[in-house]
Each structure stands twice: as C-alpha cells, then as structure tokens.
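Quick one: this structure, given as structure tokens, is what I'll be asking you about.
Every protein chain but one is kept in place in this view of the complex.
For chain A:
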C-alpha cells in the first residue's frame, strides 16, 4: 500500500511538473527571432490553413498569440534581472531592428556670409601646421645668447629674436617695440598714413584696495574739494549781473513810488518793474495794475497800451 502510494505520489509529482512545464513550453517548427530591445518576436512559421478554417478563428488566433507571447516572455527572462524598489526588472539589451526616422531629415541650411564670400573668392580652409622647431632660428637664438653671456646683458625677449617665418602678430609686436624704443618712449613717433593708434598697449591699471585707509581717503577727497573750490572764480559774473539788475530795478521802483506818492497816492505794490523792464513785464505789470484800481492820469496811459 505504502509503496503504491509512494509510486503514485512520484508519478503524480512528475505529472504535475510536466503540466507546469507544458504551460510554459511551446513547440514550434521554426524558432522565433527575437529583438528583445524593442520587445519584439518575429514568427516565421507557416499557418496551417486547414486548421485555421476548422477552428473558430478567434480561438485559433488567440492560441497563436498566447504561444508566441509565451516564447517572448521566456526569452525576456533569459536576460539578467535586478530588483528596483520591490519590483524585479530585466535589463534589456540594445534593439537590433533598425527603425525609420521619427522626424524629417534636416534641410541643408543656407550658407553663411563667410561661406559665400569664401566660395566667391576661392578661399580654402588652411590648416595651421603644428609648430616645428626652426633650425635657422635656433642658431640665431644661440648666437644671441652667446653674445648676451659674453657682454653680461639679457637676451631681448619680445619678438626680436628672428625666426624664418614671422607671423603678423610677431611683426606687429616688433614694430611696437621698435616704436617705443625712443627717448620719449615713442610718444612723438609719426604714424604711417593709415596706421591706427595702438589702444591696448600699456600697463594694467592699478586701483586702490577696496578697504584701504579710510582716513587717507577722506583726506584726499577733502583736499580735492579744496582744490575745486579754489578753481571756482571769485567773482561769479552771472551772479554779479543779476545782483546789479535787481538793484537797478529796486531803485527804479523806489523812484516811481515816490513820484506816485506825490501825485495821487495810488501807489500799489510796484514790484521792481521800471520802464527798463520793457516788453517783458506783462505778467507782473498787470498784477501791479490790479492793486492800483483806476489808473491815474499819465501813469494810467502808460500801463496797458505801451507795455
């Protein structure tokens, strides 16, 4: 009995295993081609048309899809897995199927102004050769060094040691050095007709430190103020003229007031307007007139008309 049951158990276990495997094994004539990178499987097996017609079409297609999907999943599981936040993830390989372009190809952009110019002039791109040690220059340099050593002076550094091929910058530098090697450091050297004044040569500007000596700074500014004050002219011409004008106006108005007082005592507030005011006195003159009331005799005739 027991033996039977053991055998039975074993047989059952085997059967179970087989069943399990059955569910995940699929038999196909031709193996599928896989592109796991794109999760694609290509099934090149022929479809049995008779079988297709016999069965219900839905069922046939469903079983076919199921089988192929099973094979695909089997293939996926063959790749290395890892665990990301409690989820098992398979690392997919590179896709092998070439996919067509997503966007249209870029249109050729229009040539730039330089490209057009270069084409017009026939300029080609010239590659600058790597610097090669110049034997001629080497000799010259050694010769100068020897001389320097003999006479105990320094070798001239700036672009004066001759090389066979001098570039534009070297020549320019040599010219600048030659020009400023005069007694007044090149200040009075004439320039060629179209030569431009060199603007960037010169030492770097030095400024006071940001947090320097505050009292020194204050003192310097106060001195500067004193100098500025002394430069201002003592007699401010404008001020003097204005003052003079005011004085004159005041005198005139005082004189008029006296006269007006003798005649009719209607002197209102004359505010500094004499005949000297001329045609400009409209505003204030009228105000004066208002204060006066009815104009008196000669004065009245003078006011609105002539002004």
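Basically, a contact is a pair of C-beta atoms (placed from the backbone, for glycine too) under 8 Å apart; a residue touches a chain by one contact, two chains touch by 3 or more; residues count from 1.
Methods note: contacts and distances are computed from a predicted model.
Participant: One chain of this complex is missing from the view, so tell me which of "Exosome complex component CSL4", "60S ribosome subunit biogenesis protein NIP7 homolog", "Membrane magnesium transporter" or "Kynurenine/alpha-aminoadipate aminotransferase, mitochondrial" is its UniProt name.
Facilitator: The record for the missing subunit names the protein "60S ribosome subunit biogenesis protein NIP7 homolog".
Participant: Which one touches the absent chain: A:28, A:191 or A:243?
Facilitator: A:243
Participant: Using the document's definition of touch, tell me which of A:150, A:197 or A:211 contacts the absent chain.
Facilitator: For the chain that is not drawn, the touching residue is A:211.
Participant: So which bits of chain A touch the chain we can't see?
Facilitator: Interface residues of chain A facing the absent chain: 207-212, 214, 217-218, 220-222, 224-225, 228-229, 236, 238-239, 242-243, 245-246, 272, 277, 280-284.
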